[in-house]
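Here's the structure, in structure tokens; my notes come after.
One protein chain is absent from this view; the other protein chains keep their places.
== chain A ==
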Amino acid sequence: MKAAILIQRWYRRYIARLEMRQRYTWNIFQSIEYAGEQDQLQLSSFFSFMLDNFTQLNLISHLLDPVVNPQTDRARLTNHEQIIVPESYNGPRLTFPLTVSQTDALLTAFKNQQQLHGRFVLQLLQETKKLLRQMPNVVYFSTPYAKEITICGDLHGRLDDLLLIFYKNGLPSAETPYVFNGDFVDRGKKSVEILILLFAYLLLYPDHMHLNRGNHEDHIMNLRYGFTKEVMQKYKTHGRDILKLIQEVFSLLPLATVIDNKVLVVHGGISDVTDLDFLRSIERHKVRTVMAKVCITAAVFKDCNMYFRRTIGIFVVDLLWSDPKSQPGCRPNTFRGGGCYFGPDVTRRLLEKHALSLLIRSHECKREGYELCHDGQVITIFSASNYYEEGSNRGAYIKLGQELVPRFFQYQVSHTTRKLTLMQRVRVGEGSAVRALQEKLFAHRSELMAAFQHYDTSNSGCISVSEWAVVVESVLRMDLPWRTLRPRLARLAPDGMVEYQSCFEDMGPGQPIPQVSPNFAETLYRYRTDLEIIFNIIDKDHSGQISTEEFRQTWRLFSAHLGVEVDNKAIDDLARTMDFNKDGSIDFNEFLEAFRVVHKLDSKDQQEC
């Protein structure tokens, strides 16, 4: 019947458009994620720049020092035991060695939004550190007879996903061994709880629970991506000590796991110099952070030259940051700023060299939670569902039995009881992707306006869609379907030309900003996250304050490094303004808040809900 066909055709076209929107939303999120990691590269080169040129500055030289620890671990333990836990605390109280009833208590507590007391966190971390010290860089083990091993990927602080996995698959035990492949923290809001659970099960079942280090198990990444903030917010008294211990624990995490001498599990990937034998020999705990590549404890390598020090770092970086690509060969991973892109030939060669049959890695978000590539020799497994936005992707885990044939299990955490239609899911995801793009446009406003005006010879305020797309792509340097996105980002005049000013209409400063020139303000918006990280590093004791002098020095160095021209007087004035109580120090969180861009329609949206 003709009517039926008509309806079917129309509906299919509608769904196709939705799928298209879903897909470019995904592209936007990935682009922004990788752009963030590129910023990280710039930051790390800034640290190198500072360290190479300004070693007399005490600002960040402590990154080079070993974590100053005059106390022995034993003394520390006694210290922890002396922390008094108030009677009113009704969360789990841990004693060591741990028992199953205690891990059960932890699960229940976290499901009920309770927090573990700082003392027990410290003790747990201390025990974990002791255990990890005994582990090799590459952990070899076998699948127990007639049992399967479960391999999970990135969790990124999503406790709901971990609980869902435990629910579907069973808690860790001798019957149900697990490998967690890194990136337990950052981005999600429950990184602390995840770490506590993973470490608790590690202590309980050290032979059946295996953790690999991911690129986010790194304190400089944690400064940018939220874990440091989460710890300081949840643990006001003991946060600093907890962070210090976590830093040590992270650097002690094994780098790779090999199952049955056949399956290599590592967080990022490999490169053409990866060699498991060499890997086994390095002192992994010396690689505290891979961000500033020279930040390896100087004390140990004082006899080695810089080149050698850098090489050790590179080995570890490659394992934690690389991505597989279909192009053969091995090239630097420019998107992320660390590690390589490795092709199927690199995979084949490594697997042959060590008589392996499969590489399982994580590190990249996949729509279905997993993906195969390199002729099935590489599996990507990702366990944080809804990573970018509600409905963006599934999570998955792998089960591997003795025949070493992987079985995949997918899931998706949902916070609504009613299933969202495709249309609703697309709207939600697209909404937040578009907002992120709007923020980027705003942060590059003056550059964009200059380029728009270059095309607008008649000064009409309008240019063609084509010209608009060309400008945006060249300034933001993001490879996205700008013409398709245009309706979301800019308005058309009645004659079909783009009113380019409308890109910036929906965004504005959150609070009244201090008196600064618009250009200076824009630079501050754009580099806000980087500044946050730098300030957090300078602020060794995490007090939230730095001296005005430190502020001035940092800003001058940073802008010199970026090649941004800033008026020195403007910096001085700003420093003076931000020092509200005139005591010579600045609360940099307040400073950063002042330069946070908000969406003007936010409060309106909330009223409509």
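As a convention for this text, a residue touches a chain if its C-beta (ideal position, glycine included) is under 8 Å from a C-beta of that chain, and two chains touch if they have at least 3 such contacts; residues count from 1.
Just so it is clear, contacts and distances are computed from a predicted model.
Of the candidates "Putative transcription factor", "EF-hand domain-containing protein", "Spindle pole body component" or "Phenylalanine--tRNA ligase beta subunit", the chain left out of this view carries the UniProt protein name "EF-hand domain-containing protein".
Checked against the hidden chain, the listed residues A:133, A:189, A:483 or A:556 yield one contact partner: A:483. In the complete complex, the hidden chain is touched by one of A:27, A:79, A:115 or A:453, namely A:27.
Residues 1-17, 19-20, 23-24, 27, 326, 419, 421-423, 465-466, 469, 479, 481-484, 487 are the ones on chain A that touch the missing chain.
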